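Missing here is one protein chain; the remaining ones are kept as they sit in the complex.
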Amino acid sequence: MTKKAAKAVSMLLSIIVFITVLAACGSNNNNGGSNSGATNAPKETEGTTTEETGEKPGIDTSKKVELQFYMLGDAPKDIASIQEQVNKMALEDLNATVKFNYTSWTDWDQKYKLLLGSGQQVDLIFTAEWTQYQSYAKKGAFQPLDEILPVAAPTLNSYVPADMWEAVKIDGKIFTVPATYKEYVTNGFVWREDLREKYNLPKPVDVATFEQYLEGIKKNEPTMTPLSMNSDVKTNLMDVYKSIAHTPIGALPYGIEVDYKTPSDVTSYWGSDAQKEDLVTMKRWQDNGYMVKNVLAVKDTLQDQVTSGRAAALLGDNPTRFNDMVIKIQATHPDWKLGYHPFPLTNGIATPVHPIHNGFAIPASSKNAERALAFYEKMVTDKRYNLLTQYGVEGKNYEIKDGYYSMIGDSNSNGFAREGMNGWAWRNPEYMLFDKNYDGVKAIFDELDKIQTPDKFTGFAEDYTAYQAERAALEQVEKQYLFPLNAGLVKNVEDGLATFMEKANQAGLEKIQAEYTKQWLAYVADQGIK
Amino acid sequence: MLKKNGLLKELVTNRLLFLMLLPALIFFLINSYVPMVGVYYAFTRFDFNTSLFNSQFVGLDNFKFLWQSGVLARLTLNTIGYNIVFILLGNVLAIALAILLSELRLQWFKKLTQSIMFLPYFVSFVILSVIVYNIFNYESGFLNSTLKSFGMESVDVYNTPWVWIFLIIIFYLWKNIGYSMVIYLASITGISEEYYEAAKIDGANIFQRIWYITVPMLKTTFVMLLLFALGSIMKGQFDLFYQLIGNNGVLYNTTDILDTYVYRSLKVTFDIGMSTAAGLYQSLFGFVLIMTVNYIIKKINDEYALF
Partner (left out) sequence: MKIKDDSYMKWFRLIAFVVILGATVLCLFPFLLIISASFTQNDAIIKDGYHLIPTVFSFEGYATVFRFPKQVLTAYGVTTMTTIIGTTLGLFFMTMAGYVLQRKDFKYRNFFAFMIYFTTLFGGGLVPWYILITKYLKLTDKLEVLILPGLMTPFLIILMKNFIRSAVPDEVIESAKIDGANDFTIYSRIVLQLSMPGIATVGLFLALHYWNDWFTSSLFINDTTKYQLQYYLYNVINAMSFVAQMGSGTGVSLGDMPTESTKMAMSVIVTGPILFLYPFVQRYFVKGLTIGAVKG
C-alpha cells in the first residue's frame, strides 16, 4: 500500500500545486485596478438633464454604475419598492443605481468579515465600534476618505462637524462617515417601581442602594429572582458593575484599568485589590440568591426576564431599551411600573455616543468610491432620500400627527417600520421624526445633556498584530477561570483569583498589557486627552 | 511510457465507467480541490489590500495560539475521547436497535417507532440546550423539583463537571441514533433472505442467525462509518458542545474540545490565518490516523478498506 498511497498523495499534491498556480495568476490579475477614477476631474457633460436639481457633483458620472450597499440586519418587507424609488432619483442625480443588501442577524459578524476579506465588490458598508471599525480601518479594510470627501461630497463634508471628522480618524485618516445624531447608550439601573413602593425599599442610585433593593425583593418576593442576568457575565455583569462602582474610561479589554479622570494612568484591574473586592461582592450576590445559581447557563435576554415578571431588576440598560420595556409592560401588565436611574447622574460620566458608533465606510474593494460617497451624501443630506429610506412612503407607511411619527397599520401589515432599513448611520437630526412613545427617552437625554462629558476611549484603535496569539489564548482563560468568579460561583475568591492570574500570565497577559498600554499612552499623548 | 499506455488503455476500455464517474470528479475538483489553495492562509498574515500570495509569510506564527495557553494536549485528548465514545457507542446501539427493529412483526408499530426515533435529529442543539436547562437547573429544574418533592437534597448539575461527560454522550446518542440506525436498517434489508432460510434449515436459532449472519454482513458498513468518523476525529459536534456548555467555564476541563476552543478564541477577530491554521492541525491529525488505520484494515481484509 505504501507505494500506492505515496503515488496517490504525490499525484494529489501536484494537482493542488497546479491549481494553486492557476489561482495565483487569477488573483494577481485582480490586483491592479483598485481605484482609478480619482484623477478624472469635473468634466461632466453627459448628464445635463440633471442640471436643475441643485448642485452638480464634482465627479465624473458619465459611466452608469450600480452601487452595492450593505447594511446589517434584515431588510424591511417593502425594500424593493423603496429601492426602486431611490434609484429613480439616484439615476437622475448621479447616473447610479444602488442595491440595498442586508446581512441578516444570522452569523452577521462572520459575513461582515467575508464581505471585507473576500475582495468582492462592496461600495458602502455599515461601521460601528461593535463591528470592530477601528481594527478593520487599521488593517486597511476601508478606503481613506480625506481626499475624495471635498470633491465627491462637499455638502456632507461641511454638514458633519469638523470635530466629528476628527474623532473618527484612525492613524490620522478618515475611514467612515459618522452619524451626527446625538444619543446616549449609557447604562442605568432598571427596577420594578411598583414593588419598590410596595415594600418601601430605597431607590437604587448606587451599588449600596441597589443591593438593598435586591435584598428587599429576595425577602419579600421569594419566587422572584431579584437580578436579571444571563451567561455573558463579562459584558452584562462585570463591565456594567464596574461602570457604576468605579469610574472607568471605558470597557477596556485584558483587565486594564484607566480612570476617566486620569487617562494617562494605566493600571491592571485584574489581580488588584479592587477586583478582589468586586468579586467578593459578586459572591455575596450569588450566595444571597440575587442571581440564579446556574447563571452561566442562562440564555434568556435580560429584558425578557424582567418583562415576564421572573426577575425584578436589571443592573444596567440604556435609555432607549428601558423605554422599549416600559412600552411592553404597559401593554401586558398595566399595573406594573418600572423605575430608571441613569449611572451618569451618580458618577457624572455622561458620554454621548462616540461618532464611531454609527457610520458608513467604503471598503478597499470598491471601484466606485466617489459615486458611493456622493450617493451617501444624498442619503444623509437630501430630504427626499432621507425620509424615504428612514420612514418609507408618507401616506402609505407613515403619517405625521402633531409633529410625531405615526405608523400606518401595525407591524404586521406595514412593510416599512420606523427606521426599517436600520438607518441609524444616516439619521439626520434636522429631518428626524419621533414616535410619541419616545418622549420618555428624550427626557432622559435632555437630563444627560446638562452634564454631558466627552467619550475619551472609543476613538482608540488597538493594533493587536504583535500579540494576537496571546490574545486568543487569553480569551479562553478568561472564560474558563474568570467567568465563574464573576458569577460568584468560586468558593474561595482569593484562590480563584490567584489561579486565574496564574493561567492568564501563562497565556501572555503581561505582554498584552504592556503592548496595549504602550499604544494607549501614545494615543492619549497624540490626541492630547486629559 | 508503459504507465501511460496503461492509463490510456484503461481510459479506452472503461470509457463509459470514466464518463459515469466524471460528474463526481469535476464536482470535487471545483468545490473542494480548488479552494484548497486557502491552506496557505495558515502561513500568512491576512491583508485586506493584497492577494493571498502577496501576503506576508509568517511561518508557524498562526499556530502559536493553539499551544499558547497550554491546553492543546487536554483539548486534543478531550476531542478524541469523546469522539471514540461517540463512534463506539453510537454504532453498537444503532446496530442493536436496527436488528431488533428488523425482527419485529407488527408493521404499524415498526414504522411508527422508526419515525419517532428519527424525530430528535430535527431538534436543533439550540433548542436542546433550552430543554436541558429546564431539566437540570438548580432552582426550578424538573430534576430538582422532583428530588425536593421526595424530600431529597437538590443537586447542582451545572457546576459539576463530571456529570457532563455522561450528559454530552447521552444527548449525542439521543440525537443521532435514528440517523445511523437507518443506515444499518438499509444494510440489513440488503441481506439476502436465502442465508436465513438456509440457517433455519440447519437449526440455527434467532440469536445464532443474528450473530452469524446479520452481524458479519454489517461489518463493511461499520468499517466504512468508522473510517469516516476517524478521519474527522479532531473535528465535529461543535454545536453539541457549544450550545450545551456555552459560557459555562466551570465545565471546560471536561467538556472543552478543539472546535469550541478555536471558536471562542477567534470569535471577536475571526482571524483567517489562525482559523485556517487550526483547521490544518485537525486535518493533519485525521490524515495520519486514517492512513494508518486504512493500512491496517487493508492488511487484514482488502474488502473493507476505504481506498
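Think of it as A and B in the order they're written, each chain with its own count starting at 1.
Keep in mind that, in the parts below, a residue touches a chain if its C-beta (ideal position, glycine included) is under 8 Å from a C-beta of that chain, and two chains touch if they have at least 3 such contacts.
Here the structure is a predicted model, which means the values were calculated and not measured.
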Omitted-chain contact residue, chosen from A:K138, A:H357 or A:K479: A:H357
Touch list for chain B against the chain that is not drawn: 6, 10, 14, 16-18, 20-21, 23-25, 27-28, 30-39, 41, 52, 96-97, 100-106, 109, 111-124, 126-128, 130-131, 134, 140-142, 174, 177-179, 182-183, 185-193, 200, 203, 205-207, 217, 220-221, 224, 228, 231-232, 272, 275-276, 279-280, 283, 286-287, 290, 306-307
In chain A, positions touching the absent partner: 4-5, 8, 11-12, 26, 73-75, 77, 79, 99, 101-102, 104-107, 110-111, 114, 117-120, 128-130, 183, 185, 187, 230, 232, 235-236, 239-240, 251, 299-305, 307-310, 316-318, 320-321, 323-324, 327-328, 332, 353, 357, 411-412, 417, 422, 424
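We adopt the following convention: only the chains that are shown with their structure count from here on.
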Contact set on chain A toward chain B in their complex: 1-2, 5, 8, 15-16, 19-20, 23-24, 27-28, 30-31, 34, 109-110, 113, 116-117, 119, 132, 135-136, 139-141, 225, 231-233, 292-294, 296-299, 364, 464-465, 468-477, 479-484, 489, 503, 506-508
Complex contacts: residues of chain B adjacent to chain A: 29, 33-34, 36-37, 40, 45-54, 61-62, 64-65, 68-71, 129-130, 133, 136-139, 156, 158-159, 246-250, 252-253, 256, 261, 264-272, 274, 291, 294-295, 298, 307
